[in-house]
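Left out: one protein chain. Kept in place: all the others.
Right, chain A next:
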Amino acid sequence: MSNPSNTTAAPQQQQRGAGFWKENLREYGMLISLLAIVIIFAYLTNGIILKPLNLTNIILQNSYVVIMALGMLMIIVTGHIDLSVGSVAGFIGGFGAVLMVPYHVDFAVASLICLVLGGIIGAAQGYFIAYLRIPSFIVTLAGMLVFRGLMITVLGSQAIGPFDPSFQKLSSGFIPELISSEGSFYITSFIIGILLAVFLVWQSYQSRARHLSHGVETEPLAFFIVKNVVVFGIIAYIAYLISSYRGMPNVLIIMGVLIAAYAFFTNRTVIGRQIYAVGGNARAAELSGIKTQRLVFWTFVNMGVLAALAGLVVAARLNSATPKAGTGFELDVIAACFIGGASAYGGVGKVTGAVIGAFLMGVMNNGMSILGIGIDLQQVIKGLVLLGAVCVDVYNQRR
C-alpha cells in the first residue's frame, strides 16, 4: 500500500450501486411502505381513501400528531422520551379555551400565551431531566398525571366552547383563493403545491450537482431521476386532489413550514448535529465540548411549545376543549417516531421518517375506519404494525 488513496478508489466505484441501496434502504423503505399502504387501502376501499374530501380529512386529523412528532423525534434522538405530551396538549387546549371563552381574551394573544406556557412546562420538565438527571420516563410520567389533572381542574370537568370563528380557522380554515373564485377547483392551492414540488426537485438537483462537482459519492443517476419523478408526481397529485375539494387547509401550511424548518435544523445545523451526537454517545459529546445538559433542556422546551401548538390545533378543530382531549396522543406520537425509524437507544432518527410514520398511522386509521373495522381490531393491527416496523428496522441494522 504505497498509495492508499489510489488503491481504495477502485472498489469504491464498484460498490456504489449495491452499497447505495443498502445504506439508504432505511429511508426509502419507509416511503415505499407508506405508498404501499395507501395503494392497498385505495384498492380495498374502492378509491374512497383518495377522494379529495377524505384526503383533506386525513391531513386535518393527523396534523397534531405530525406537529408533536417533530419535537418528539428530537427528544428520542437525545435518548429520552416524553410521555406527557398528550396531557400537556389537552391542558393547553383547555387553558386556551378558558382564556378565550369566559375571559374573552383575543385569540392571537391567547394563542401566544398558550405557546409560552407550553414552553414553560417543557422547561420545568427539562430542568428535572437535564440538570437533576431524573430519568425522563419518570419525570414525564409524572407530568402526564399532573397536567391531565390540571386540565380537568381548569375545565371544571366540562367542555368549553365554541370559539371565535377566527380561532377555528387555525384548524378548519383553508387558504383564500386569490385567482378565481368560480368553480370548484382551487387554483391558488394547486399552484402552491406545484411550486413546492418544483422547489423540492430543484433543491435535490442542486445538491446533487454540488456533490458531484466536489467528487462526493451520490446516488446513481437512474435512481435520482426515478426518485424525483415519484416525488414530483406524488406532490402534484396530492395538490390536485386537495385543490378539487376546498384547497389547502391552513394547518397544512403550518405543518409544511414546521416540517421544512425541523428537517433543515436537524440535518444541516450545528445544534442539530450536536443533538445526534448527544444521543449517540453523551459522554463523548460532552468531552468534545458539547453542552449536553443545555441541549437536552432545550429539546424539552421545544417539545412543550409544539405540544401547546398541537393542543390549540385540536381545540380549534373540535371547536371546544373537552376533558378527554389529548388522551393517548403521546402513544400515537411516539409510535410515529419509532415506525419512522428512530432508535429507542438514541442517536438515530430523521424528521422525514417521523412525518412518514405519522401519516402511515393516519392512513391506516382512516382506511380501517372506512372499511368498518372495529376500534378494537384497529388497535391490534396498529400495535402489530409498530412491532413489525421496528423488527424490520432492527433486522436491517444487523445485516
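Operating definition for what follows: a residue touches a chain if its C-beta (ideal position, glycine included) is under 8 Å from a C-beta of that chain, and two chains touch if they have at least 3 such contacts; residues count from 1.
The definition used in the following text is that contacts and distances are computed from a predicted model.
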item: UniProt protein name of the chain not shown, from "Formate dehydrogenase subunit alpha", "Na+/H+ antiporter subunit G", "Sugar ABC transporter ATP-binding protein" or "Polysulfide reductase NrfD"; value: "Sugar ABC transporter ATP-binding protein"
item: Touch criterion as defined above, residue of A:198, A:216, A:229 or A:261 at the omitted chain; value: A:216
item: Among A:96, A:193, A:304 or A:347, the residue in touch with the chain that has been omitted; value: A:347
item: Which residue of A:198, A:261, A:284 or A:394 touches the chain not shown here; value: A:284
item: Where the missing chain touches chain A, by residue; value: 4-5, 8, 11-12, 15, 19, 210-211, 214, 216-217, 268-271, 273-274, 276-277, 280-281, 283-291, 347-348
